[in-house]
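Heads up: the structure comes next, in structure tokens.
Omission of a single protein chain aside, the complex is shown with its protein chains in their original locations.
Per-chain residue numbering starts at 1, and chain names A, B and C are given in the order in which the chains are listed.
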Amino acid sequence: MSSSASSPPATANSAPAISPGHYTFPEHHYLNNGKTVRSWLLTLDHKRIALLYLSVVLVSFLLGGIFAMVIRIELLTPGPTIIEALTYNRMFTLHGVVMIFLFMIPAIPAVFGNFFLPIMIGAKDVAFPRWNLVSFYLYLFGAILAVWGMVNGGTDTGWTFYTPYSTTTAQGVLPVLLGVFVIGFSSILTGLNFIVTVHTLRAPGITWFKLPLFIWAIYATAIIQVLATPVIGLVAMLLSAESAFGFGFFDPARGGDPVLFQHLFWFYSHPAVYIMVLPAMGVISETVAAYSRKNVFGYGMIAASSLGIAFVGFFAWGHHLFTSGQSAFDAGAFAVISMLVGVFTAIKVFNWVGTLYKGAIAFTAPFAYICGFLFFLVFGGMTGVALATVSLDIHWQDTYFVIAHFHFIMVGAVIMGFLAGLHYWFPKMFGRTYHEGWSLVAAALIVLGFNATFIPQFLLGNAGMPRRYYEYPERFQALNVASTAGASLLAFGFIIIAIYLGFALLYGPVAGPNPWGSRGYEWMTPSPPPTENFDVTPSYEHPPHDYTDDAVDDPGFAPARTT
Amino acid sequence: MEATSARVMTAEGYLAPPPTPHHYEGNPGAHKHAVRFGMWLFLATEILLFAGLFCGYFVFRADFPEAFDQAARHLSLALGTTNTFLLLTSSLTVALAHHNAEHGHNRNAFWLLVVSIAMGGGFLCIKAVEYTEKFREGALPGRFFSFSEITAPGGPMFYVVYFFATGLHALHVIVGMSLLTWVAVRCWHKEFSPTHYAPVENAGLYWHLVDLVWIFLYPLLYLV
Amino acid sequence: MNDLLNNDLLRLMLFLPEQASTFAVSVDRLHYFVITTTMVASLLVGVTAIYFFFRYRRISETQTTPLVHPTVGFEVAVVSIPLALFLTWFVIGFGDYAKLANPPPDAMDVYVMGKQWMWKFAYPDGPNSVGVLHVPANRPVRLLLTSRDVIHSFFIPAFRLKQDVLPNRYTETWFQATKPGRYQVLCAEYCGTQHSKMWATVIVLAPEAFDAWLKEQQRGLVARADILADPDMVSIQGNLVEQGKRVAMDQGCLRCHSINKAVNDTERHIGPTWLDLYQRPTKLTTGATIIADEAYLTESMMEPNVKIVFGYQPIMPSYQGKLSGPDAAAVVEYIKSLRSDASELQPVKGPLYEQLRQ
Partner (left out) sequence: MTTPPASGSVPAPAHEHPPVSPLRYFVVWGGLLALTLTTFGVSKRPMSGQAHLGAAIFIACVKVFLVACFFMHLWGSEGTNKLVFGVSFFFVATMLFFVLADVATRFTLSNSYIRPLPQVDQSILQQQRPLAPEAPAK
């Protein structure tokens, strides 16, 4: 009865067969509850705000991807290829800022967090719906201001804005900093909203230990968003004051201390990388349990390690400053604490693999992304811990090894998590399902392309190619060409996803309330859900993802689709 | 908050409290807790915002001890201490206003809030006096520094920290005062009652936080 | 196990450059240990996942699965094994780093100055050079690094060495080269448009060859202004001209006397320019013309109002008592070295920002 996993046609035991026309589209739901543009732009419904975020986030991802492709094409030859030095420096700044501030940080928390947090805890909306809309418009305004600032001002400092270069360079840095400041506010408001919602709006019956793991991850992310973002707000203000009025906070000629800038900058930016990866871990906890029809192995440990990463993540920022003139004592202290964060990630990975044990695993596209996620998180995570080992970091700092490490986490873990979440929740958000075969092809392309792009960059880092290099010595060319080839494969994979998901949005077969037969709390409402999320508030006897005998026929869940 | 006029005046001389928002009905206590908890989270962000400035203060104090001593002596102690007194007293009056609003005495709360706003204004005036005095002396940060009396290296660094910290704090005082005015107007319309006093409480919390920051700024800049 | 760690197979597989310093050898040894454990761990996770996937694949859509909770033993193992592994990495790594952070006392000092898009090197009592650093093999060399404008990073892949270079501040690192040869230096911290062209070369010579090279370099130094001398270079106390320059800056002579060609004749400084002043016939206010020799220069420093150059005001303060004998001599030496034809110095432009002490 074995069937090869990768063959797309649906057979008995591979992907659950989603037969078209089995369900009818619900007549009133949040999508058609008000058709005017005004009802969309001034909506207070957390689900619509999530879709607004999704559209702007995807546009930012497209922009960031284009900048990445330009960089990769430029690095095909050691000398100048298509653009000259200044444009290249602007490209990697644009790629950095757009990808990090406009896509990675808001992507999973603001889109899936906004959409599913209230549904998963049985609430009608987030705690402060108006602040939720304010948060979106702050994000939109900040994004436009930042991109316009970089394109018009020609910022070429990289997304880290290290002083004294960023304050003494001729290129304009002021609008980008104001843009980042405004986006910081949007991030704070989202985080604040989520924490208060989880504390005060849980439906009766959902205690702290019956919260789905995605909520734990979003809660931990919200804590970081609220407590870390103000520091980047202050740094943006200080940098603006310094570049506009020559205040001399970070300018060594006037007595300032550039290493102080790096301390304050990384005090935000290191927790920020946990803002990016924790929600992806939340998505993976949900999808692993759903696609292997099994309760999550070690629920308490995964929830606690989410909070652990959020808490310890605040003390590990110094491993970005090992070679920047930081004292040896601080280097040692930060290295030890960075090891702790590595342990929390290891706990999560082992518990996810434990979830597969004795499960009923269906191989679908989201599951392919989970496999990719698991491998890349282990490999990316451990190279991260290797980077935190002080003596190795001396060689690797500011080389392509660091770039490969954080792309393994950001593309390998976070974007795979985002895609897994997008495919897993696509039926719930839009009421339709996508084409199974094409999604597997795209998943294969993305996993393959990703490996071909970033494994060579690890080797480039070892060979000693520094980052942000427009021209490089001859000996690095072969690896760079391999990496560019991989990048185009990756880009092609994303294009295929855009095509078949776009197609499924309008013409996809109608998905019932529970196409995957999952026991996550968000599958208790019809899809797409009504504006009030629940026609009748469900009772929550069973913990989330409980697939034991009595739990399977829980009335709250619609039966799984069968052929 | 629906327009106050839409709500009917109750017997006890204040307006009926607004209905609990739709996604909180059946649990007004949770909504009250949510609003207060949300405000405390926002206060946490303000605390961390000023943390970076205190970090800068201590780093530059470690690098330029003599310059900081000389510059601290040039600040006028009298103005600083009166400012501290003003903010502490305004914290008291805001706390009393919140107490009165909680018991529905809207007019008492209104006058107490007016006194607090006046003290905030006084604080800003004193700050303005100090700033003009420094502009005249040339004790300014960065490249505008031309203050002869500070000879130790790093003189301008003290004024970088001084102007940025007190400037950002003054901005927060202005925001705090406008919040208090907005709440005072609603007090005038007798809006608050024992079951609905959250706006006064939140404006009070914000004002107390601004006072907290000054409690740290005053000794570090003026005394030490 | 030891020969596996030291042979070249792993090094070539990982594209690591050759190990040309003592630090490089120990770093690579830890590197192989870390990379092998990472590979093993990710393989283990991958294989178990794939095995579980085939072993527990889904039979029917409504299949139920047992409720499985981890045993305490599993939880303890999952925390302790990674923690033990990472802490061993930390102990080995920080041990090597501690050795890197404390240079041996007998190390030879070299000053490294990073400047927008070039590296300059200076030996405390020897030549300075741009882009090429000569170091002896098998002897510790300590680098004292600083920067003229923005943050750069001094990175030698072959030595596995990197240290950021901060303006107006010194950072310190050291290495002991093992194999003579030429090794590339790259800038690793973004510093502007030519950041990717800011390269230099480290030439490691055998110890005797290096000593001979250094002796030859120092022989010709005092005789001529070293063509690559950079006046704002780090202090070279062996060079009298340099000391004169420093004294002149400190005493504020340069505020009134200019040392480079007046941009146009109309723009006159408060005092006469020092460029080409030595041995130049100068007309005095009394109408007499004298040759500006050492005697005149020293005398006009001590009693400035005795002989005033025609067309200038008698406002120069006397330096009697303020300037010691050797300092005055050093200033004269410095004035003598200011010949527009002789020195190919780049025009002395101050750092991009004003100095700290206004």
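The definition used in the following text is that a residue touches a chain if its C-beta (ideal position, glycine included) is under 8 Å from a C-beta of that chain, and two chains touch if they have at least 3 such contacts.
Bear in mind the structure is a predicted one, so any value in this text is a computation, not a measurement.
Across the complete structure, the visible chains that the omitted chain touches are A, B, C.
Annotation: of B:G13, B:G29 or B:G167, B:G29 touches the absent chain (contact as defined above).
The residue from C:G46, C:P124, C:G181 or C:P304 that touches the chain not shown here is C:P124. Interface note for the absent chain: among A:F115, A:F128, A:F334 or A:F401, the touching residue is A:F334. Within the whole complex, the absent chain has one touching residue among A:L44, A:L174, A:L307 or A:A498, and that is A:L307.
Mapped onto chain B, the footprint of the missing chain covers residues 27-30, 32-33, 36-37, 40-41, 43-44, 47-48, 51-52, 54-55, 58-59, 62-65, 69, 81, 84-85, 88-89, 91-92, 94-96, 99, 102, 153-154, 194-195, 201, 204-205, 208-209, 211-212, 215-216, 218-220, 223-224. With the whole complex as reference, residues 199-200, 202, 207-209, 227, 231, 252, 255, 257, 259-260, 263, 267, 303-305, 307-308, 311, 314-315, 318, 321, 325-330, 333-334 of chain A touch the missing chain. Contact between chain C and the absent chain runs through residues 105-107, 109, 111, 124-125, 144, 146, 166, 168-172, 232, 234-235, 237-238, 243, 246, 249, 326, 351, 355-357.
We adopt the following convention: only the chains that are shown with their structure count from here on.
Which two chains touch most often is answered by the contact tally, and the pair is A-C. Averaging Cα coordinates per chain places chain A and chain B 37 Å apart. Residue positions of chain A touching 2 or more other chains, listed in rising order: 251, 254-255. Contacts with at least two other chains are made by residues 354, 356 of chain C.
The touching residues of chain B, counted against chain A in their complex, run 21-24, 30-31, 33-34, 37-38, 41-42, 44-46, 48-49, 51-53, 55-56, 59-60, 63-64, 141-144, 153-154, 156-157, 160, 164, 168. On the side of chain A, the complex with chain C involves touching residues 2, 5, 13-14, 16, 85-86, 89, 156-158, 162, 164-165, 168-169, 251-255, 258-259, 292-295, 297-298, 301, 322-325, 328, 331-332, 335-336, 339-340, 342-343, 346-347, 349-351, 353-354, 356-363, 371, 374-375, 378-379, 382-383, 385-386, 388-392, 394-395, 397-399, 459-460, 462-464, 466-473, 479, 517, 546-549, 551-552, 559-562.
By the touch criterion given at the top, residues 118, 123-125, 127-129, 188, 192-193, 195-196, 199-201, 226-231, 233-235, 237-238, 241-242, 245-249, 251, 254-257, 260, 263-264, 267 of chain A touch chain B in their complex.
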